[in-house]
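Notes follow the structure.
Just one protein chain is left out here, and the rest sit where they should.
For clarity, chains are labelled A and B in written order, and residue numbers in each chain start from 1.
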Amino acid sequence: MKTEINNSILSEFIGRLRAIHDEARINVSETGFEIKMIDPANVALISIELSSQSFESFSADESEIGIDLEKLADYISAAGKNDIIKLSIEEGSSKLKVAFDGFEYEVALLDPSTVKQAPRIPNLDLTAQVCVPTKEIYTVIKASEKLEDHICITIDSAKQILSTLSAKETTTLNAEIGMDKLISAPIGDGKAMYSLDYLADIFKSIKNKETTIKLDSDKPIIIESQFDEYSSSSFMLAPRIES
Amino acid sequence: MKTEINNSILSEFIGRLRAIHDEARINVSETGFEIKMIDPANVALISIELSSQSFESFSADESEIGIDLEKLADYISAAGKNDIIKLSIEEGSSKLKVAFDGFEYEVALLDPSTVKQAPRIPNLDLTAQVCVPTKEIYTVIKASEKLEDHICITIDSAKQILSTLSAKETTTLNAEIGMDKLISAPIGDGKAMYSLDYLADIFKSIKNKETTIKLDSDKPIIIESQFDEYSSSSFMLAPRIES
Partner (left out) sequence: MKTEINNSILSEFIGRLRAIHDEARINVSETGFEIKMIDPANVALISIELSSQSFESFSADESEIGIDLEKLADYISAAGKNDIIKLSIEEGSSKLKVAFDGFEYEVALLDPSTVKQAPRIPNLDLTAQVCVPTKEIYTVIKASEKLEDHICITIDSAKQILSTLSAKETTTLNAEIGMDKLISAPIGDGKAMYSLDYLADIFKSIKNKETTIKLDSDKPIIIESQFDEYSSSSFMLAPRIES
């Protein structure tokens, strides 16, 4: 494997994966990297494709590699924001080379069989959908975290809003993102409750300005966002059932 | 009650109160908000008036309300610096509504009778007075905190200075703010010792550029500063008696 990629894209790729888990089993093929990953508590999934077209240069045979994402993120933190990072594995080697600007790391790969198996991702047909500025929804998530550990999210196509409700003892917070801020008008209706911890990690990891949210009544939420015109990721988070 | 206020004014109002205590009993009337508050150790007082003219819009009947300032500060921290914040209480309700930019909090009011009673503020006739840039005196306070927990402040009208003395084991610090920095020439003379903890909290909370300091020999210090042309606060801090 021999590839070159802009640090800004690689860092967002690693960041999104780390919102779910720190050890990745990456399927490498000539079309790029593909990963399906579930978090240790089996609550959140990520499905991500980093297209070979998102790389500056890409040449790879089919293989499966295991990577410690925390270490990798730590090492490339010394690189400039738009440095070109070379990721390569020599034929038959079990080491990843990470090179940029005078630095060359050799990192032992993980045995893929020791990394938690990617699950089969359920095919969901969710009724409600809206595209929001990532920053707006993240601001709501952060404010809600001050109150509680879960949040109720509603997509309302009649009112043309995405709204949230969170509460704590003596305080309730209603937040609305209306058509003055939404990127697309809401389609369909749905409402469910989710864990704020997971949502905060997920939205924090998305640097792209736009995120599409899909949900349904008491079903998982799907959170989709592009990297660039070729690559994207999709998070899926199970609902919390009100007791 | 139905009011709108610029976040920068509201935040400074809350900040100054929190220099003394985190639970406020606010007297609401058609002329605005008025609070007298003492700190739990009975060492520092604040008397503050937020005039109805400092609000963007203001409509209120006479009432007394109890507010948890720490929570309120936390909630409005999600607002932009110059966002307009709506504060309202519906007729007969025991909840404060705090709304801005898509966010709407409903916060339970405190029972005013559970909030520490405001004291009668003594009428002091202090001999010495000077107006200083808030930043200059705060810098002196911060430097003095590195040495000791109290500071001796002197206003000297002959030398035209405000000076301070603090000491610790092997080090003494003399600081002087002279006419090159003072906003008005000192009037009268006085000298007393005060707790640095309280002074640091008080001066940190004042964002206005100018502060008037009044003191006398071994008497309380009074620290006055405007919010804008309509509203102001006055702190009073008891002296420490040298043992």
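What we mean here is this: contacts are C-beta pairs under 8 Å (C-beta built on N, C-alpha and C of every residue); 3 or more make two chains touch, one makes a residue touch a chain.
As the structure is a computational prediction, the values presented were derived from the model and not from experiment.
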### Query
For the full complex, which residue in B:99, B:143, B:193 or B:238 touches the chain that was left out?
B:143
### Query
In the complete assembly, which of B:82, B:123 or B:170 touches the absent chain?
B:170
### Query
Of the residues in subunit A, which ones touch the absent chain?
71, 74-75, 78, 102-108
### Task
Extract the touching residues of subunit B with respect to the undisplayed chain.
139-140, 142-143, 146, 169-178, 181
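FYI, only the chains that are shown with their structure count from here on.
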### Message
For subunit A versus subunit B, what separation do you get between their C-alpha means, in angstrom?
### Response
45
